[in-house]
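The complex appears here minus one protein chain, its other protein chains still in place.
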Amino acid sequence: MLTFGFWEPVIVIAAINVILICGLYITALSGALSMATAAFAGVGGYVSAVLTTNLDWPFVPALAVATVSGAIIGCIVALVTLKMKDFVLKIATLAVGEALSIAAFNIKYVGGANGFSGIPLYTTMTWVLGVAALSIFVAWRVDKSRIGLGARAIRDDMVAAASTGISLRTVRLVTFGIGSALIALGGALLAHYVLIISPSQLGFLYSLNYIVFLLAGGIQTLWGPVLTAILLSGIPELLRFANEYRLIAYGLIIVAVVMWRPEGLITRSRRSAKGNAAAKPDRGAAAPAKA
Amino acid sequence: MSALLKVSGLSVAYGAVPAILDVSLELQPGEVRVILGANGAGKTTIIKTLLGLVRARSGTIQFDGKHDLTRLKSHQIHQLGIAWVPEGRQLWGSLTVLENLRMGAFIEHDEAKVEKGIATMFERFPRLKERRHQLAASLSGGEQQMVAIARALISKPRLLLMDEPSIGLAPLVVRDIFDLVRAINQDGISVLMVEQNARQALALAHWAYLLEIGQIVESGPAREISTKERVQEVFLGGAA
Partner (left out) sequence: MDIFLQQIMNGAVIGSTYAVVAVGFALVFIVLRVVNFAHPEIFMLGMFSGLWAALHISDNLAVVLVAGAIGAGLGGLVLERAVIRPLHGRNMLMTLLATLGVSIILQNGMAIITGPDPVPYPTIIPNMSVPLGPVSLTARQLVNFAACIILLITASYYVRGTKYGRATRAVAERPDVAAAFGVNVSLISLITVVFASLMAGIAAVSVGLLYGSAWAFVGLLYGLKAFIILLVAGNRYFEGVVFVAIALGIIEALITGYVSSGMRDVVTFTLLIGVLYFRPNGVFGSYNA
């Protein structure tokens, strides 16, 4: 078994964040940015925790069921939000996340407000690195697939994509299904590493972390978000400051990236040129000199 | 006589896509000039660049021989005496007619003058007086165009920029609008208009430009322009 001593928790958390960000990347391919990442991860965590702890299942089948439950809930959310416009969709996913968090809070069987504790330690370095590699591979495959191309077409122009015969329903079901499955898998691995899962972990504030990874890394490539996830989950762990200073550094990084790398850390030159052309000089009066 | 407005070598691009290229034109005080062009020729871009709403990539816009409009912000440009009748009216639909007119007089700080301006506009457009407390969005197209024109005139501009004032209006209303422009011009206000309705516009204008794919391809006195083959073909029924 691999051991890394002091580095181990840093690497495990970074790898789990890579798994989650790969899932969110797939989910967001069609432009539908989910605000419920942490909640989907939490579903995976709770499912696996209940199966292993309360029902004495072995680790692998529990992981599999957690993954499938992520896929199912992803597909349900995809269907519910299918017709919603961009901003409303984001809020609806936010509300779904909060609702799941509140549900966990109120269900005594999974520990209620105190959270679910006593989860067995199964997650190892080998597991997380293996699954992280698998997630990157899956995300890369989906990105290059016909569905992936269709999803990008929908993100760029919903009307044009519809006229080429790409079904929004298929694209959303596949991207949300696969993406949420990975997210739930990552969440289950997390639960079996930190050994406790609490309702607040499903909330919007946790989901925001992954949105930051995705947007700061840039939605145009898979590598940007993956790299950002590794950097942003690693750096604060390494800075041995008090918690507040770490969070301030985190806030500063967000502001800095948005102000100076608005397209994200890694961009595709071809795509960004197109993005500029499409940008209307709307409200230019108040922001002159930015040609 | 020095030109009121002198545009030289103006180019504008949206990202990598050029919208207008090396456009030069001018306007003498007291004149009506019209820029004819099809949809997408870049007419609205010219107007918006004059207003500072779109930034020029290169070229200069001299106003009154001393101000370069490309260096000013929109609200400063308005203070020089340039008012706008936008394409499709663009009223504040959630404001009342009266509020729209007051916004037209935003830069006037003397309340008495604002009231006088409003009274003058109500004299000119009695229909608007009846509807002054209605939301602008609830008016008919013709009434909305009256509000748009009154809103622009209330600041007593020296130059009026009109972007397709006839678009979307019934033929009878269009005639009224062009008569109104003639009357406005006789009051001493210079007018730069972009239009697709070439026949009416040419009958009114002193000078005309023809804009195609962002470039001026013809320029001359309105009477001469109307005889050009290209104009005949595209705007005066030849190609219909």
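Labels for the chains are A and B, by order of writing; each one numbers its residues from 1.
In this text, contacts are C-beta pairs under 8 Å (C-beta built on N, C-alpha and C of every residue); 3 or more make two chains touch, one makes a residue touch a chain.
The shown structure was predicted, so the numbers you read here are calculated from the model rather than taken from an experiment.
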Partners of the unshown chain among those that are drawn: A, B
Among B:G104, B:G117, B:P165 or B:G214, the residue in touch with the chain that has been omitted: B:G104
Chain not shown: contacting residue from A:V10, A:I72, A:A92 or A:I196: A:A92
For chain A, the residues touching the chain missing from this view: 33, 84-85, 87-88, 91-92, 95-96, 98-99, 102, 105-106, 113, 204, 208, 211-212, 215-216, 242-245, 247-248, 250-255, 258-259, 262, 282-287, 290
Missing-partner contacts on chain B, residue numbers: 48, 51-53, 73-75, 77-79, 83-84, 86, 90, 92-95, 99, 102-104, 106-107, 151, 155
